[in-house]
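Note that this complex is displayed minus one protein chain, with the remaining chains in position.
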Amino acid sequence: MEKNKNFILGIYDDEDILLSAIKKVRQSGVKIQEVYSPFPVHGIDEALGYKRTRLPIAAFMFGMLGCTLALTMQIWMSGADWPMIIGGKDFVSLPPFVPVTFELTVLLSALGMVATFMIVSDLKPYKKPRLMDIRITDDKHVMAIDLANNELEKEDIKKIVKETSAEEINDKNF
Amino acid sequence: MSDKRKQYWKGVEQLTNDPAFVKNAESEFPEFLPISDNPEGGSSRRDFLKMMGFGIAAASLAACEAPIKKAIPYVNKPIDVDPGIPNYYASTYVQGGDYSSIVVRTREGRPIKIDGNALSPLTKGCSNAQVEAAVLSLYDNERLRNPKKSGQDISWVDLDREVTSKLNKIASAGREIRIVSNTVLSPSTQKVLEVFQDRYPTTKHVVYDTASVEGMRLANERSFGQKILPTYDFSKADVIVGFGADFLGTWIAPIQYANQYTQTRKITDTKKGMSRHYQFEGNLSLTGANADYRTPVKPSDEAKAVVALYQALDGKKSDIPHVNKAASDLKKAAGKSLVVSGSNDPNLQVVVNAINNKLGNYGNTIDLTTPVNYRQGNEKEYNEFLTEVKSGKIGAVIFFNCNPVYNTQSGADLAKALETVSLTVSTSDRPDETTKFVEYVAPDNHFLESWGDANPAQGHYSLSQPTITNIFDTRQAQASFMAWAGVIQFDYFEYLKSEWESTLAGIGLIWDQALHDGVFAIPENLEAPIFNADVNAAISSINTAYKGSDLELSIYQKVGIGDGTQSNNPWLQEMPDPITKATWDNYVTVSQAWANQKGITFIEGKSNMVNLTVNGIALKAPVVIQPGQAPGSIGLSVGYGRTSAGKVADGRGVNAYPLISKINGMESYAVISGVSVEVLEETYQVAQTQTQQTYMGRETVIQETILSEYQKNPGAGRYHPHISTWQEESGDTHPGALTLWKGHKYKNHHWGLAIDLNTCIGCSACHVACQAENNIPVVGREEVINRRDMHWLRIDRYYSSAPDDELDDDQKDMMDSRKLELVAANPEVTFQPMMCQHCNNAPCETVCPVAATTHSSEGLNQMTYNRCVGTRYCANNCPYKVRRFNWFKYHDNSKFENVNIAMNSDLGKMVLNPDVTVRSRGVMEKCSMCVQRIQDGKLKAKKANRPLKDGDIEVACASSCPTEGMVFGDMNDPNSKISKLLKINDTEEADYIVTKEIGEPRAYHVLEEIGVKPNVTYLTKIRNKDKA
Partner (left out) sequence: MAIPLDEVVVKEEKQNLEYVSVIREPLVTGGKTVHDVTEDICRQVEGKPTLSWMLAMAMSLGTLGIGAYCVFMLLWEGIGVWGLNKTVGWAWDITNFVWWVGIGHAGTLISAILLLFRQKWRMSINRAAEAMTIFAVICAAMFPGLHMGRIWMAFWVLPLPNTFGSLWVNFNSPLLWDVFAISTYFTVSLVFWYIGLIPDFASIRDRAKNKISQAVYGALSFGWDGAAKTWMRYESVALILAGLATPLVLSVHTIVSFDFATSVIPGWHTTIFPPYFVAGAIFSGFAMVLTLMIITRKTFKLEDYITIGHIELMNIVIIITGSIVGIAYITEFFIAWYSGVEAEQYAFLNRMTGPYWWAYWTMMTCNVISPQLFWFRKIRTNIAATFILSIVVNIGMWFERFVIIVTSLHRDYLPSSWAMFYPTIYDVGVYVFTFGLFGTAFLLFTKFFPVINMAEVKSIIKTSSRKAS
């Protein structure tokens, strides 16, 4: 990211205070860059006005793909490429194909979706995280406000944040 | 300069500008390249690609191949040996007095399979387990590789010189010389021995048999004035009564008798009757197992039963079960009946003769005009010889292919006495108990390496020819005798040929024809004598002789091991005894009653050892509780307890020969006094391939009926499972017919096998034939105990369950399913050959994850060994449990070299059938329905450019069956034997339905209700009894 980015961090240790704080801050027209928490806080996405994720659609798509792959593979292998008489059954008989089809559907759906998730939220091994505060992964919630995105003065923003009874208010520069 | 350049011609053609040359002058290869398909010759790009493709393919294929060891190409190819093409030679199997005319199949000059010779009027193409297995003994590592002098190697020259000089010394000293042998069927050999006798006048030829029937010959002398064995014809008999004669298994000429016997048992639409067979015996023999009425009697009562039957014919009632019934049946079938006894007591046999005479069987079922030569032993002469040896009168003894130290009652004495004899020679081709005590061993060829002939019966001649050159430095025994008689450079073949031509050419012998056929028969009959014998004297002596005691012993021969000559043959050792299903051992068979009273149990083959003492000789042997064993009698087989036969046989079981007793001065396998048994604490497990005795009343497995029922309704005894479905509530739906699948039609062939349970006598010839044909490993006693025998074809032997009146009180309270496990005291026996059923809806195929077992387009369930990963799922899911898994590496594995000799030495491996893979460790295997033979037959037909005929292809088991109880063929061919037998009509027009409609009412599929649709069909067993 570009150099000397300045953030104002409001630090909270209670998710409910955090939620009300987010509301207050946004009402007073301050754009919140992002909020960081040690555990999922319910309702935070509405508070921040995030759109619902489209991961379920990805999952469904990958599932369909797996299903099709499985069926074509089985039908082609046992019906077209090398048909063999096995137990007097038809070369292509769907009942025996159900289990494999099901498993491959689930497999591709799961793997595909998780891969998508990793990519969109840029999670990968050896990635250096950009931590606003070391305590995020312990017990503190952090509201990060990017000064560049707000026309309000730094001190005004700090004031607004303070009214939301944040435990601490810090500056963070990258 | 350039114009001055030298011209080099490509040849004179260039100089003369030969047009043909000029045309190709520029191309790289002026000659036409053979690998080109472009008409102008030369090589196109496509040729190049083809060649390159081939090159790469060849290279990569070569990379896959394991390197072939010791493959030596022919420098000059022998005329009649084509690699990959088998040659067949007619020959003769002679073992002691046992005889069978055979056809030997050789590949690249190696005999690999013995089959019966269909051209023989005596054995009619039949064989038995021992004959089938004989080929393996050719490749036995234990065979002597060169002549020996007191254990040390010696050259033939030296041996001949020393033996001859000693013989001369002895002869000139006027001391006795003896040639000891079993029955010699070969006329030419007799001649050779005569030559020897002329050279050394003090020579005498002493003949003994391991199982003497001289008593019969003496009886015939007393009855007819001729000391002969008659020809029996069971096929003409409507009523057969046997007294302890195991004529289907081991008695005199079982191969012929079995074939004749089953002709009377076979039932067809045209022949709806069958013979009735009574058997009175102590042990449950193979013959007794096939009898309609079997009476267990201890040996002494067996004799009384003979007398009782004789008297019953005159109306005197007897209290021995079935005697009166037998008598009345015999009377009804006078002239069309046959009574035989296995006893060696002349008196008994005289009475038997009297019975047969009274019934007018002579000239009908018994033919005195063409006597057989199978047993010529002379006990009197042999006993004299024994006393002479002991007294030191004998100067020289030559043991001609016999082993009396082991297989005579007095072997031990003989061994001791031999030390005093100055010259002792044996011609045995392998070390045995006798060669241990002789000075010189002049090893004979194996019969598959030898010329020879046989005169099994009056007017019947038989030739044997070498099928392989001598493997070791051995010499035909006849040549040895001639050499010692001073005839050097003797060629037995020439001698034999001239003998035959001098004697038989006059009466229509064509040598080449005879050699090709292997047999030559001319009608030369003696005149029929008249019966005249003092029966009452015989009877009275019987009454005095057979006092009987509370425990009597019947010694017997096993169907597999016989008299023990071939006991170093692992195929026979591991062949389950048809009755006890035990392998690798002999054992004392006792009755359940006796066991109960001694408190012995017999579970999974485990039981106590016993000390068996007979007239002072004690043996320690394991026990087998044998249903049908006569109360007060026990059984023990000979042929075991070898001490120097080789690593396979040595130390297995106990030697029963010393127990042989005498009755009326004749050798007797029945010991009627002085028998005592003491139960020991020590336990022992007999290795059985089948431990559950009854078929649990499961009609879907065994379907049987009685003759009268069958005559009323040919479908009698058939079991028809039926259910009702949601479409069809009437309850007539055949569960096996319900299916989800359309199935697959077999367009060309549809192989099938039909097995007639009524003619299967359980002789196990098919069992060994299968083992020989398909390279089936032998696993040894321990692995059989672990229930891991590898046999592709097994013969299930089932006893009938105990009827309620035989149960004691606490057994009566048992659950029904438990009651069914109890065996009847005198059970009915059923034999069921069981191999892969080649199901059209094979459960094994469905479950294999890697498709290693699939169905062929000809109805075969085929096993792809190199695709198999060995999950054993197929074996678990096989309802017939016919699949066999390679638990270990059985070939080239030191753990198995002592039992699986056919796969653990270069010599042993010569017996392997090159058409069949030797399976590796960890793969599944099973009956392939001899697919190699099927392919071979198809190829032959294709080469001859004709459609396949029925009979072109014969599977190993069917071809070995002495009773023609197995029929193999193409069920798509309406004219094939099997289609006719099963009355198959292929109703379905649709091109996918496989189901064949089987018209024969007796035909059934085992477990047909589970709907696997087998291609192996069984015909119901029918017993000729009054009531089931």
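When the chains are written out, they are named A and B in that same order, and each has its own residue count from 1.
Please note the rule applied: contacts are C-beta pairs under 8 Å (C-beta built on N, C-alpha and C of every residue); 3 or more make two chains touch, one makes a residue touch a chain.
This structure is a prediction, so every number in the text was calculated from the model and none was measured.
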item	value
Chain not shown, its touching partners among those shown	A, B
Residue in contact with the excluded chain [from B:Lys358, B:Arg698 or B:Lys949]	B:Arg698
Among B:Ser450, B:Asn886, B:Asn904 or B:Ser976, residue touching the chain not depicted	B:Asn886
Identified contact with the non-displayed chain, of A:Met64, A:Val120 or A:Ala148	A:Val120
Contact set of chain A toward the excluded chain (per top definition)	13-17, 34-41, 44-45, 48, 50, 53, 55-56, 59, 73-74, 77-78, 81-82, 86-87, 89, 93, 96-97, 99-100, 102-104, 106-107, 109-111, 113-114, 117-118, 120-132, 134-139, 158, 162, 165-171
Interface with the unshown chain - residue positions in chain B	64, 604, 690-692, 694-696, 698, 700-701, 783, 786-789, 794, 796-798, 815, 817-818, 832, 834, 843, 845-851, 866-873, 875-877, 879-881, 883-889, 920-924, 1006-1007, 1009-1010, 1012
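Just so it is clear, only the chains that are shown with their structure count from here on.
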item	value
Separation of mean Cα positions, chain B and chain A [Å, integer]	78
Of all residues in chain B, those that touch chain A in their complex	739-744, 839-843, 845-846, 851, 854-857, 994, 1013
Residues of chain A that touch chain B when the two form their complex	84-90, 93, 95
